[in-house]
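Shown here: the complex without one of its protein chains, the others still in place.
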Amino acid sequence: MSIILSDISKNFGSFAALHNINLEVPEGELVALLGPSGCGKTTLLRIIAGLEHTDQGSVIINGENKTSQNVSQRGIGFVFQHYALFRHMTVFENVAFGLRVKPRHTRPSNEIIKKKVHALLDLVQLDWLHDRYPDQLSGGQRQRIALARALAVEPSVLLLDEPFGALDASVRKDLRLWLRNLHHDLNVTSIFVTHDQEEAMEVASQVVVLNHGHIEQQGSPSEIYDNPTNAFVSRFIGQTNVFDLDEHDNEWLRNVGIINANSTGRIAHVRPHDILIEKSESHQDATATLKDWQHLGALIRLELVKNDHHASKSLFAEMPKEQFKALALKIGDVVKLKIRHAHWFH
Amino acid sequence: MNTHSISHPPAKGHGAKQQQALQDPNWVRWSLIAIALGFITLFICLPLGLVIYQALSKGIEAYWTALTQADTLAAIRLTLLVAIVTVPLNTLFGITAAWAITRFEFKGKSFLTTLIDLPFSVSPVISGFIFVLLFGAEGWFGKLLATYDIKIIFSAPGIILATLFVTFPFVARQLIPLMQEMGHQEEEAALSLGASGWKTFYSVTLPNIKWALLYGVLLCNARAMGEFGAVSVVSGHIRGLTNTLPLNVEVNYNDYDVVGAFASASILAGLAIVTLVLKTLLEWKQTSR
Partner (left out) sequence: MSHKSVMPGFRPTIGLTVLYLGLVVLIPLSTLVFESFKLSWDDYVHIITSKRVLSSFQVSFFAALIAAAVASVFGFITAWVLVRYSFFGKNIFHALIDLPFALPTAVAGIVLATIFQPSGFLGRLLNEFFGLQIAFKPIGIVIALIFISIPFVVRTVEPVLLEFESAMEEAGASLGATRLQVFTKIIFPNISPALLTGFALAFARGVGEYGSVIFIAGNIPYVSEIVPLLIVIKLEQYDIQGATAIALTMLVISFLLLLIINLLQFWVRKRSGQL
């Protein structure tokens, strides 16, 4: 089901947590709400769920205006950041809860509830834990139970608040992939909150970047990465080297090819992998010195300093390991830079 | 109860001095234990033992006779009646107050919380006195009540009202901090799964607060059955009619009926012990959750 948010604003006292949010999520998408801490992600998600009232604007789910509808009638599935499993119920009862509280005439029979819950537990691959209590589960297991519980009511939309926030790195990686596959199978419109850009890029089909309570950009992961519409998005998504024309030597910028015929604006952002490096023998045309380098798995990150009198900030470049080996660079070597591509902002 | 001071690894070399700074010397330890136990024995164990000793001082038979006197039985009945009326009312109030205070933000919330605690800081005698001012013969509604021939002061309703006042905060006071700490996430989860407000309270909130609730009810009940000062002011001490058990203790004591006084007292002491045992069990339940 599609979700349309129009003109949503929310204040806490005098603090504007969200202003004029407009967002359209087509049916079946898996959308990531991405932004720095405190930017209003949770608040927006809770407004969609009906756990928070808006000051202004409307929430339309599948063409129906749900703005003033109670959370218990909205038919959404919400997965809480810290899971909020019912501590006094077994895993089975947790998942069954949404079915058991249905009004009598729509409530499935015990038989059906049982079948359905076990099916869901199978889906999250945890049926063998059905008679445990939440505090006997690991974080990752709790997370999957919370998801199964939300799915039990066959929600029209699924909302997840930092679903992997409390888990350690390796479990996160596994669950990301798992969530992606699950979404692929179920195809229920989903929004999940994260402040981890890598997670957003990896899992989501659409990314919405939020900052200070408003949307900075919305698009597919590659759109956002390749064509950030402003400096915030560019800096927030992936690593970026920032060059300010007011601070830098324009001559140097022109030399390395950042400034060229079609450059517009005052600030240039350059992705590390858009910096090409050649070894340089003569100090004449050399543009930077290798200060340090680090292994990032298959990539090598090079830390470079400019060869001009202003001992300025380091810049970072990345290249495949093999290429680095072939160049046979050592710390202190001087190199020639060539910038393949830059984003310009004002 | 775990103590951190016993589980330190044995001290060695340089660590020994640090260990000394972390542990009380043995002589300090034992003298403090002796002081504490002596104090508790003197002020708590001794009085408790004495109730039983005095009640049985003239033999089991005298004790039984004292217990089954018509006045004592009437006092037991009245005490039970008072508890049966006041405890449920204050429990209901405690739950609604805790829900309102912990689940919503509103102006004057902390003021309201303070007001709920008010009866704790009012002298029991004053707690009774205010009801005399309201419903006594000279009181505000005295004339009105007299014309309709309703008796509140010097009869059961007055005793119940004074007890309601005195035991008012017990349940709310147990629930508010717990529900504050619990937060609303589980309730929000239930609501998002389509549960109604009642269903959410009944199947998510209540199971989480039940031990604290019982604890509050227990304390409320102990006080309701044992309140003396407030009840004494409104009761009029009419034997067989308006004496609760604590008042019966006083009346017998002042009549130099030691066995009678301590027989009634022994029931109340029994109640206190049951309360303490249940309270300890509930504390275990709560911490083992």
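To keep things simple, chains are lettered A and B as they appear, and every chain counts its residues starting from 1.
As a convention for this text, contacts are C-beta pairs under 8 Å (C-beta built on N, C-alpha and C of every residue); 3 or more make two chains touch, one makes a residue touch a chain.
Nothing here was measured: the structure is a model prediction, and the numbers come from that model.
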Displayed chains contacting the withheld chain: A, B
Residue of B:A66, B:V82 or B:A97 in touch with the missing chain, whole complex considered: B:A97
Absent-chain contact - pick from B:Y63, B:F129 or B:W211: B:F129
Listed residues A:V71, A:V117 or A:V233, member touching the removed chain: A:V71
Residues from chain A at the interface with the omitted partner, ascending: 50-53, 70-71
Interface with the unshown chain - residue positions in chain B: 1, 3-6, 18-25, 29, 32-33, 35-37, 39-40, 43-48, 50-51, 54, 93, 96-97, 99-101, 103-108, 112, 114-119, 121-126, 129-134, 138, 140, 161, 164-165, 168, 184, 187-188, 191, 196-197, 200-201, 219, 222, 225-229, 232-233, 245-247, 249-250, 253, 258, 261-262, 265, 268-269, 271-273, 275-277, 279-280
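Basically, only the chains that are shown with their structure count from here on.
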List of chain A residues in touch with chain B within their complex: 49-51, 70-78, 80, 82, 84-88, 97-98, 101-102, 149-150, 152-153
In the complex with chain A, residue positions of chain B that touch it: 185-186, 188-196, 199, 203-204, 207-208, 289
